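Inspection log for the structure reproduced underneath, given as structure tokens.
Apart from one protein chain that is not included, each protein chain of the complex appears where it belongs.
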Amino acid sequence: MGIRARNLSKSFGSAKVLDDVSFEIEPGELVALLGPSGGGKSTILRIIAGLDTADAGEVWLGGARVDGSHTRERHVGFVFQHYALFRHMTVRDNIAFGLSVQGAPLEHQNRRVAHLLELVGLEGLQDRMPSQLSGGQRQRVALARALAPEPKLLLLDEPFGAVDAKVREELRRWLRRLHDEFHVTSIFVTHDQEEAFAVSDRVLVINKGRLEQAGSPLEIVEHPETEFVASFVGEVNVFDAAMRGGKAWVGPLSTKAAIGPLSEKDREPPGDGTRVRLVVRSYDLKFWRDDSGTAVVKRVITLGDRVRVEAVLDGGSPIFAQFPRRSSLLTGIDAGSRIAVEITHARAWPMA
Amino acid sequence: MTTRELQTSSWIPRAARPADTSTARARNRWTLLLRGGFAGYVTVLVALPLLALVVRGLSVGPRGLWEAITAPVAADALVLSLVTSLIAAVANGLMGLAIAWVLVRWDIPGRKLLSALVDLPFAIPTLVAGVLLVALYGPQTTAGSVLSTYGLQIAFAKGGVVLALLFVTLPFVVRAVEPVLRELDHAEEEAATTLGASTWTTFRRVLLPPLLPALAAGTVQVFARSLAEFGSLAAVSGNIPHRTLTAPVYVLGEVERGEPASAAAVSVVLLAVALALQLASRSLVALVDKRRV
Partner (left out) sequence: MSEKVLIRPHGGARWAIVAVVVAYVTVVIVVPLFALVATVAGDLRRVLEEILDPGALHALMLSAVVAVIALAVNGVAGVVGALVLVRQRFWGKRALDALIDMPLAVSPVMTGLAFLLLFGRGGWLRPVLDAAKLEVMFAFPGLVVATLFVTLPFTIREVALVLDEIGTSEEDAAATLGATSWQAFRLVTLPNIRHGLELGTTLTVARALGEFGAVLVIGGAISGKTQTATTFIHTAIDERRDATAYGIALILAAAAAALLVVLQRRPRKGT
């Protein structure tokens, strides 16, 4: 079932939570709503589900306008951040709930429950109570419960937020697998970029109630359309720089830079003296040992698979880069070493 | 992996049936119905009678009110009520804190029994409480006769009034302070200890402050409850005017004498005090919620 949202706006008191958000989601897509906490992502989800109402705007599910209809008429599966399992019911009764209230015959219920338990890997646990389950198990029950009545749309609100890292990775992979099998249109909310990119087909970046960009993970990373997206995604250096002779200058360091979003690539480069925000990804930099270089290393940190080198440019700006551990560029680099810096790719955003 | 359909049987869930676009209007109707019904019930049951009382009481005019409460018996009754309630509030305030402390933080034998005993006044009819005290301290018993030789007749004397109030209001402060005590974080006390504070200092500066609003709210409740207390006093104090007659019992007397107006007048005064206390208690509770980090 496809989803269309047009001009959604909502305020809580004087705080504007959603500001004219519009987007479209194709049937069968797995989409992530990504953004910092409090940006309005969960609100969008709840509005689609009918748990909250927008002050303005329209929501269309499967070609029909649903603004006036109650949650239970919308047939959306919803997985809550803290599971919201029915604490007084067994796992089996939780999963069967949607079927039971819709009057499904007992036989059908039992079959579905068995099927779903197998699917989420919780066979044998049907008589347990939620309080007897681990976080990861509870989340899987929540998912099974949402899927049981065969919804056309699956909404997940920070589904993996409350479990620890290892379990989270597993659940992510497993959500993706599930989606590949069943192709239910799904939207999930997260503030974790890695999660958004690892799991979804498309990402909608939401910040302060606005849709900053919608696109595939690659598009978001390579071709950010706004400064926020550029600086929010990945590990980046952000500098205040000035344009001179077609290049962006930060202290002694200069580089050619793509100006603004991809869509404006044919625009005139800004003139000399224009101040810009220069965004350089941590892997778009080269450091090497050079006594006549422009920066001094402050710290070298081993992050497991990668090494992070933090340095200070002559002139005071901090700068950092990350390298694979075996990189030859790291030879001879220690705290205090003087290094040369080369920027291989950068994007500049003119400041207003 | 092949694409599998979720559907595995002939039962069709609503999601797959033709769309149903009923509105959320029915739900709103129920909401309003429940709200209206409940509000109506409370209005008729509570607001109406109280309104009648207030109107009747005020109908004697400010002069009449003044005369009603300054009539000698009435004035003494009001004073007795206020004084005894104050004593009960202070006593059960302090002891309530101590009892809650023991119940929440210390592991003593018979903790459950103590807790049950503290709850007893909630369960027991106040009149029965009065009867208990008469049974114990009435002049016909050993304790009573012993005491009376020392000129301390409890039952039928002011002491009996206070004792009855202590019994009836014991649980209030305990139950008000308990939840706050439970929520106190041990870590804060431990921090204070590592910083060199003595037990007393830790109690005074770390533990007491968060307890104060709840303690105050509970004490105010004790005071209000004591002012209103009737059942236990009807049996105990023997209702001797000027000596052991409290305000509520006085009101009953006026009603029985066929003087509803004067009864209503005194009631209005009591009601006003009760309302003021309620407000005080509510603001204290709000203070608790606000200070909670």
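The letters A and B name the chains in turn, as written, and every chain counts its residues from 1.
The definition used in the following text is that a residue touches a chain if its C-beta (ideal position, glycine included) is under 8 Å from a C-beta of that chain, and two chains touch if they have at least 3 such contacts.
From a predicted model like this one, the values you see are computed outputs, not experimental measurements.
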Option touching the unshown chain, where B:Val79, B:Val128 or B:Leu208 are the choices: B:Val128
Hidden partner chain, touching residue among B:Gly93, B:Gly159, B:Pro213 or B:Pro248: B:Pro248
Those residues of chain B which, in the complete complex, touch the missing chain: 13-14, 27, 30-31, 34-35, 37-39, 41-43, 45-50, 52-53, 56, 95, 98-99, 101-102, 105-108, 112, 114-129, 131-136, 141, 143, 163, 166-167, 170, 178-183, 185-187, 190, 224-225, 227-231, 234-235, 247-249, 251-252, 255, 260, 263-264, 267, 270-271, 274-275, 277-278
Positions on chain A contacted by the hidden chain, ascending: 49-51, 70-72, 74-78, 80, 82, 84-88, 97-98, 101-102, 145-146, 148-149
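In this section, only the chains that are shown with their structure count from here on.
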Centre-of-Cα separation between chain B and chain A, whole angstrom: 52
